[in-house]
Each structure stands twice: as C-alpha cells, then as structure tokens.
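Okay, here's the structure, questions in a sec.
All protein chains of the complex are present and in place, except for one that has been dropped.
By letter and in written order, the chains are A, B and C; residue numbering begins at 1 in each of them.
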C-alpha cells in the first residue's frame, strides 16, 4: 500500500490532533482526518460538529454535517444556536479544523467567491461556520491541497481571518483564539513565523522537493532553516485511512 | 357548601380565563385559579410555568414552580432561559397571572420589601418572574386579598409595573403587553378606567358592601356607575375548588 | 408549483430544494450562510443565477452560521438584534447592512450585532404529530425551533401521526404556535429523517448532473414536480428511476 499525497496530508492532519482534544470539525478533509485520529492515537478525542453533535463517534465519515449518525453516536446533541454560543464562542473548542478554497500567506481563508464579489467567476458555497471557528477556537488547523489556485498572493474575498495582516494584527482585532497553528497540505506543513505570523514551510512530505512547494505557492515562500521531512505514514495509518474511506457512504 | 370569600376570589379568577388561553401562572393563588379553570370551562387552557413547563396539566396544585408533576404532564419542557426569551418575551403569553404583597391604584405591584429598601420592616421574597410577566403578557390578571396592608396609596417598592402613573404612561415606557385588565380580590373585581387607567371597582361579590371595599382600600376608591354583583359560585365550582384544594400535597 | 415569484428564501444551508426554487426563477433574494450540495460540490442553479444571472439575477445576503443562528434566536425571542463574537475581520461585513457593532455597557467592549431574522413563513419537517396537534422532533434539530418561533406562520410536515410521542422526542412544538401540520412521509427527501429514513446520497450525487444543464434541469422539474399529482408521486418517480439507475 503506497500512500498517496492525499493520504499523507490526511495522516499528518490526524497526527496533529492530541487525544482528548475538543475539535470543531467541518465536513470533508477535516472530518476525515479527525475520525482517523480517533481510530489511531486519539480514541478519546471529542469531535464537535456545527450541526449540534458533541462527542460524535461516527463509524463512517459523514457526507453532511446533518448526518443522522452524528446524533446517534454523540455524547450530547444540542441546537445549532447553542453549539455556536455555548460551545464555540465561549472558548470551549481546542482545535478548529478548516479547509479553504483560497489561502494567503497569513492563513486567511476564502470560501466565498473566486473573482469579484459582484461578478464572480466561481460562486463558492460561502462562510458556513468558518469565520467564528477561525476566530474562537483556541487553535486552528487548516487542511488544504496546495496549488497556485489555492495558495494565492491575495484573496478574492476574506471569509475567515487567520493571522490577518501579520504580527499582532489578529489579536488587535480582538479575536480570542490564537489563530492557525498549522496549514497541512499534500506537499508539507506550513506554520506561522512566531513574530511576523507569515506562513513558513517547516515540514515537507517524503519525496517532495522544496522547489515544487514554492512553485505551487502564489507568493515567495519562506522555508524554515530547520525544515524536517514528514515521517512516512505507517502501514497501520494508511490501512486505517483506506478502511475509513471505504466506509464513506 | 358555602363559598368563603377566598373561594369566590378563586372562582372569579378562574372564570376570567377563557378556554385555549395561554396563561403564565405563578405558584399559589394564580396556579390554583388556573387549574380550577382547567377543570371547569377551560379544559384546553395552556398553563405555562416559569420553571419551563408549557401546557402543564397537574392533578394537584403544585407547591413549587419546580414541582416534578409539571414536567411529567407538560406538552413541552424547556429551559428557564428559553421560557423567558422565546415564550414570554416574544409575546406568546395571553394572560399573565400574578399576586402581590402591595398594589396601588394603577395596579403596580410590590413583592420586594415592606418599609424602606435599605432597612425593611419585612423582607419579601422579591421579583421572581413578575416584572417581565407584567411587562410582556398580552394581558395581566392580579389575584390578591384586599386589605389596607395590600391596597396602598403608595408602594414601598415598585417591583412590577401595572399602569405605571396612569393614562398612556405604561405604553410610553415601551412595555408591549396591555397591562392589568382586572384585579380580583376576596371582595370584588377592580378594572382600570379606560382613560386614566386608575382601578375602578366594577364588580362586588355577593354579601359584600361597597363601604367595606372602600374601607379596605388605601386610597379613595372609585366605584363604577354600573357596578354589578358577582354571580355566586355554583355548587359545581365550589366542589371542584374544594376537591382541588384537598389534593394539595 | 404554485407559481410563486419574487420570494425571499432564507436558510442557513440551502440545498437541493432551494436550488430548484432558484432554478425556476421563484426567488429574488437568498439569505443564507452556506449554499452547496453537501458531500458533492456546487448547487449549479444557485451558481448560474449568481454567476450568469440566469434565469434572472438573485440578490444575496450572506452571513456566517453563527450570525444566522443569532438572528433566528433574536427573532424567536422578540428582540430586534442578537449579539455575538463574529464577522470581525471578514469581508462579509461589507456585504450586508444587517451586521453592525454594539458596545457592552459594562465593559466597553465592542461586539457584533445582527438584525433579528423575522420571517413571514417557516416550513420544517419533523417526525411526529400527536393527537393534540403538538409536533415532536428528535436528532439534530438545528435551528428549526427558532425558525418556527421567528415566523408569523409555521407549517410543519411530519412522518406520522401518533397517539403519544415516541420516547425519543426531545423537542416539542406546541400545536398553538403552528399554523398547519401535514403528514408527508419522507417529506425531508432527499435528506433524512432521524428514525424514519436515510439520506438519499445517490440523489444528491445525481442532482449534480441533473442541475448542471439548464435544459436537463427544466425537463426534470417538469416531469418530477410540475407533472406529478403530489409529493408521494414525486417520491415514487424518483424511487423508480433510482432503481433503474442502480
């Protein structure tokens, strides 16, 4: 079983989640990674879905946040207003797990439109829970495939704030969470510089070269002096992921 | 079975509630009267208790708003924040049913202190749900025994607003409900003058004389030119009331 | 089917039904926070209305989920606005007049205010109606209670009529807050109803190709919506085609 680039991205995202962490997960890549973590090193991870399921333990990756299995396996089921007010806004979420259509060097995210807002080239689904997940989670992890379409110099629309314009600009906006701590892609992992908060390539996946990552980044990519290579997914990790994908309804 | 003054007061209060009305009821006299109405002419009256029971159908008058039977017999059980926000504040209550330790000529109510606030002669339990019941119910009915201690010229403390200082002063405060429509006592029924909103004795219970009502009122009582005498409680009404009282735990 | 036009449609997550209403030109305006085909991708009728103005342009008012939830709660509570920590730094702020700031009178902190989302009509699907006309729900109830309480009139379709509610019922809407209740089994199709039906994932996937093309969409709507007698016929037709395809 050879791990694909997508497999590595998902496995690395899963590894980033510690056991017992309380994770607010969107559908798609984030949900897949979080459920993988739950089957591997984090059996007691608490998955929170914006549809109102707290501590959901789905047997298959849900296609929709409204999936019935989320309610059936959850520790608690609450209303949507409550999940956003009492749980996310109140600061009870350790990790917010997001994806993106476009991301910039400060890990700000666009999921609204490609092109001008009034005359968009592509109308995307929109914000969903992302702006407040990005604002209020103690920490944010972004999982996104890396390309010139997604890693752009300038977002067409800022849907959700990462590190804003860098430095302490995010904190000055009054956002309570610390913002994105990692952007995990199919090529490597980018983390914010401790001072400027610009994304820096800190980890590269096996077989990927830095030039390739730079070529798929829409701004001059900074690379860490202590760049490490991602530990290859173990057979157990890949097997668990494939098994999970196979269950997808 | 002779009806006592208290019996008449309770029966008249019960009669004031039409079937299918949605009533927000406090414990004590209001709850007894509302449950009496439910056993007589208003089987489909909707009793709402501030503890969160909507459509409660208790078999015995509850001693506490937290009585377990309220939840067991209710159509819906909701949280206390919800009962006040979604149900009372949103204007879904037809009749708010209150009692009082002191009441003035504009049916403002005191349930807080007798004497000065900082050095009270009697410390009463306080506001409870009354200020917002009085403000937001479409209509308010007050049930209270009449005496110089309760019917006072000037409240020691305004806990809940009735018709404020009269005329349109209540509406000018921005209160959405119409305020008290009747004050039902053990002597008769007082209703606000359509213009001045001052309470006027409009109905007197059998065997009571106007002088007695005036003597138990702490201000010069206005008496309606069309004063009527309350229809005596029927044997069925008195029997139902006694039966209900007998069930009190 | 009633040929309603110029509607303002409101939902946090408009999906297939909204795509259909937009595609037939019934909606002038959409108030929402996430408009996609969950697990599949785009809503093509929605996209074409926004990107190409077909069949006519549609005005968007978009929010975050948290903002929409706070708007429903404010309306259900009889308040003119709701308060949240949200939207800060987002370009969403520039695109709607229904988000503003409010200052805490105690701490001086600036927070986000959203206008109450008062609705004319709310339509939801639930599990059961009891003999008194009360409606019972369980599972992920979302903002359905708030939507019902935010509306002047609410219409509920349910899976079945029961003598007394299932013990799984967690949320009850009393009969007296509802304008009408109708029994419509599988009324949530293509979505699911907890305890009654599963999500028709194949239909969501099929909708992607049905809705991608204007003509195919129009033909599908004629055959499956305009030319059927009722929702039961619609479901039987969808089922039969699905069996053929599967």
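Heads up, the rule we're going with is that a residue touches a chain if its C-beta (ideal position, glycine included) is under 8 Å from a C-beta of that chain, and two chains touch if they have at least 3 such contacts.
What you see is a predicted model, and the numbers here were worked out from it, not measured in a lab.
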item: Contacting the left-out chain in the complete assembly, out of C:88, C:113 or C:177; value: C:113
item: Residue of A:31, A:89 or A:102 touching the missing chain in the full complex; value: A:89
item: Touch criterion as defined above, residue of A:54, A:80, A:161 or A:200 at the omitted chain; value: A:54
item: Residue in contact with the excluded chain [from B:30, B:52 or B:192]; value: B:52
item: Of C:79, C:202 or C:218, the one touching the omitted chain in the full complex; value: C:79
item: Of B:33, B:85 or B:103, the one touching the omitted chain in the full complex; value: B:85
item: Absent chain, residues of subunit B that touch it; value: 27, 50-53, 63-68, 70-72, 77, 79-81, 84-85, 88-89, 112, 117, 120-132, 135-136, 157-161, 164, 170, 173-176, 249
item: Positions on subunit C contacted by the hidden chain, ascending; value: 78-85, 98, 100-107, 109, 111, 113, 115, 167-168, 170
item: Positions on subunit A contacted by the hidden chain, ascending; value: 20, 22, 46, 54-55, 75-77, 85-86, 89-92, 136, 176
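Going forward, only the chains that are shown with their structure count from here on.
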Partition of the remaining chains by touching, absent subunit C: A | B
item: Centre distance in Å when subunit B and subunit C are each reduced to the mean of their C-alpha atoms; value: 42
item: Intercentroid distance (Cα basis), subunit C paired with subunit A, Å; value: 27
item: Contacts with 2+ other chains: residues of subunit C; value: 73, 145-146
item: Where subunit B touches two or more other chains, by residue; value: none
